[in-house]
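Every protein chain but one is kept in place in this view of the complex.
Presenting chain A:
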Amino acid sequence: MASLYQSDRNKYECSCGAWDSLGLLYFCRHCSVTRCSSCVLVELDCFLCQNCLESAPVTEARLKKNRCFACNFCPFCATVLTKKTCVNSGNTFLSCGVCRWSTRDAGIPDQSKTTTDWPMPENPLSKRLNEISGHFKDLETREKARKEKDTTKRRTNFGGFDASKFSDRFGVQKMIQARKKAIETPASTVESHVATADVPALPDDVFESTAAIQLPLNVINKQPLVEETTLLPVRLPLKGRKAIRCRKCEHHLLKLDYSPNAINYKISAFARNTIPEIRLSRGVELVVGQQSSILLTLLNHSENGMQIILTPDADDSAFEIVTESIDITLSPLDAADVLLGAEESKYSAASSSSSSNIVFQRRNRVGIRLDLCPKVDFKCLPLSLKFKNIHTTAKLETSADWKMVKVRVGLDK
């Protein structure tokens, strides 16, 4: 659990040179390197409603203005509203389980049982807004056509070559005609707004009447000037789901299962499943000028056995190295063994050249002692971690290579 709670104590070096904790790194098997959050591509997988888990492709989500039509939240407390059925009429209304607000309070008529999309009142300005957006679309096509005409003229100027004499095999003529039409038809016009000095005054109580109600911010955003009695339910915004790719080879490093109901990963290339984890197993007391030991635990979270060589980084002048390097083999963890309590002998301590530095070995973890002599007081122990794991490459026929990752173990309390 300590690896969950203090995951930022020990930093691993990413292939891009940044340092991050192991849990936040990925390992691309195709490039055989680590990737961190700043050297991956994040893409939007799909949109989904966090309440009904209905997913929507990007185009549909845009049409729906990124909101779920079936789910609404309470304008008072932002809890998702539940559908209730009226005993007498069989019609449904929405009600909040926390503050007991209901669509009946807002004077919205009950809907029939079969309605899935709760109706929203029409924006009184929607006709005008559509007019304006249509006008801008028209302007856009005209500008585009004119720009295209200018660029293509230069390219197809063959001196007296008349394209219209040939059959329109590739639809070029059609395209040119459409463009011509776009330029020649008169631009649509919309009524522009006229400034007026005749503005109705705000009612005197406008600042007092609504001030007493504490509403969620996204409700104030949508319904800024409403009274308590005229609040409307708010459609639930959709959430985007991320997928992560390697920046270089563009293979997926993280992708969730297609169905939003499923919580498992389809692809997950977490560095934790490839690189051994290092933890400080006990608090460190360092005395300058005296030989001290640092107790570390190495864990193998991968599905394969791993060969590890751990060396303190020599180019650091903060301490004098006593233990040159530690060479160990770590077995993978078999989840069934943990449940069944299988005997430890199965994970017999593999051959090791530096067994005097091994404190304990249990299943997929090994405790080691690193002796060194500090010259000054230092807060961070640099290590070079060499490991050989079959999982580091995507190619099946090749045998595993030695990989190296630099680690900084935080020593302060």
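The criterion applied here is as follows: a residue touches a chain if its C-beta (ideal position, glycine included) is under 8 Å from a C-beta of that chain, and two chains touch if they have at least 3 such contacts; residues count from 1.
We take it that contacts and distances are computed from a predicted model.
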Chain not displayed: protein name in its UniProt record ("Alkylglycerone-phosphate synthase", "Short/branched chain specific acyl-CoA dehydrogenase, mitochondrial", "thioredoxin-disulfide reductase (NADPH)" or "Dynactin subunit 6"): "Dynactin subunit 6"
Option touching the unshown chain, where A:Cys77, A:Ile108 or A:Leu411 are the choices: A:Cys77
Of A:Cys99, A:Met175 or A:Ala394, the residue in touch with the unshown chain: A:Cys99
Residues of chain A (touch criterion as defined above) contacting the omitted chain: 76-77, 84, 95, 98-102, 104-105, 213-214, 228
